[in-house]
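Some chains have been omitted; the remaining ones sit where they do in the full complex.
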Amino acid sequence: MGLLVSREEKKEDTVIRVGNATIGDGSLCIIAGPCTIESRGQLEEVAEGLAKTSTNILRGGAFKPRTSSYSFQGMGKDGLDLLSRAKAITGLPTISEIVDIADLSLFDDVDILQVGAKNMQNYTLLKALGKQEKPVLLKRGWANTISEFLESAEYIYREGNHNVILCERGIRTFETSTRNSFDINAIPLLKEKSHLPVIGDPSHGTGVSGLVLPVSMAIVAAGADGLMIEVHNNPECALCDGFQSINLEEFKLLENRARIYEKIRNFNCTSI
Amino acid sequence: MGLLVSREEKKEDTVIRVGNATIGDGSLCIIAGPCTIESRGQLEEVAEGLAKTSTNILRGGAFKPRTSSYSFQGMGKDGLDLLSRAKAITGLPTISEIVDIADLSLFDDVDILQVGAKNMQNYTLLKALGKQEKPVLLKRGWANTISEFLESAEYIYREGNHNVILCERGIRTFETSTRNSFDINAIPLLKEKSHLPVIGDPSHGTGVSGLVLPVSMAIVAAGADGLMIEVHNNPECALCDGFQSINLEEFKLLENRARIYEKIRNFNCTSI
């Protein structure tokens, strides 16, 4: 017997809707925003800039599971309040990472709950998220196989929450000139093996702002249902991961080209 | 400034005592027992066998974070009750894995709380364990660097709980003939960089029962403060990880030889 999240068990693509955004219907869903919410000014500047583009969902981290306990751990509840304001202003649905199910009530106005790579096998959290109703975006652990990734999605799915989005964000390899190695094979492989939507995160997948645009194009061409991009109003001064964030100008170019690739891949014609 | 868990901040070795066992004082602490508690009969047969050896601490898993949600997830509270009985019978202090801080009260009679590799960066759990008093054995994630491992230990330590034990249990590599590649370099490197006790788990580190003995000897020779060994009364029928478990006869040979290496490494003489 296959997993409930597998194509064997369900042929049709799972389609997830939040606000005006749709993930998994063949279109390209663009999720963008700062890695970390730092202040009202920062978040709103980015959010308002994104609202003028074709961005579908606004991202912003408030609870940050940082490798070092001495790094900025996020604004917590205050950050989520700012995200709520930005949502009200822009009309964009939102996504933010949850690290402790005890915080769930704080996420009332957040549309999608994100589980980060470090918690991909935190089954306590996954099971709890399977018992509530908001869609969950599950990031692949940086050293987890495709098979383990789907097994983790199953932990959420079989508890009753079928709105799970899979996110490839790069794997850890021997290569040192990039932060991670984006596993492009994972995009079509996950689409083949599972009916769940699959998106790619080139910001973590490269860790180098200059590579975010070309790798985004690759992700779209490979058939992903979406992109998740770190955008900052001032990457040089970002409190977290500035080296992999792009600014609004760079994002506009990226988004523009991504939409062209989106049209092309759905053409299925032999000439243009 | 270095981490609180670093040698820079504290020169003397941290020594941890539970019951009659001591970890970190230069002696070899042997932790042994079944991967998973399956029944009273199974646990007591193993525990009583171990009690006749030089085993220092009894291990037994009751909450198992399994990759597949369809695998046996452990006996939970009932398993911990059995572990308590085995402790009473044998007089051995015990260790068991915790995956959810909400379960803490169930671990009242457990001497050391284990955090598994999958939860090494579950900072919610680490911070909570830093606020209680039982010693914590922290396993290195299979794709985490030494630096990230120490940063995770710091999450526990700086909350006030200084009784943290570091456990190397193999890393994930391209090699497929073993389950993991035991990172022997990590043993002396961790001892150099940190004052915390360092132990090795050759059962997960090899994933092959026939390799557990020679790799155990290597771990002792490399200077580890302890070994953590999966022992089962009937490895072929184990509900979890039987392929890497050894039986009591094999364990006696291992323990016997490990004690010889323990003496030798502390000799510091030039001939015998």
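In this document, chain identifiers A and B correspond to the written order of the chains, with residue numbering beginning at 1 in each.
In this section, a residue touches a chain if its C-beta (ideal position, glycine included) is under 8 Å from a C-beta of that chain, and two chains touch if they have at least 3 such contacts.
Just so it is clear, the structure is predicted and the values come from calculations on it, not from any experiment.
Shown here are 2 copies of a single protein sequence; counted across the entire complex in this file, the number of copies is 4.
As a convention for this text, only the chains that are shown with their structure count from here on.
Taking the mean of the C-alpha atoms as each chain's centre, chain A and chain B sit 35 Å apart.
Across the complex, chain B is touched by residues 65-69, 99-100, 118-119, 121-125, 141-143, 148, 151, 154-155, 158, 172 of chain A.
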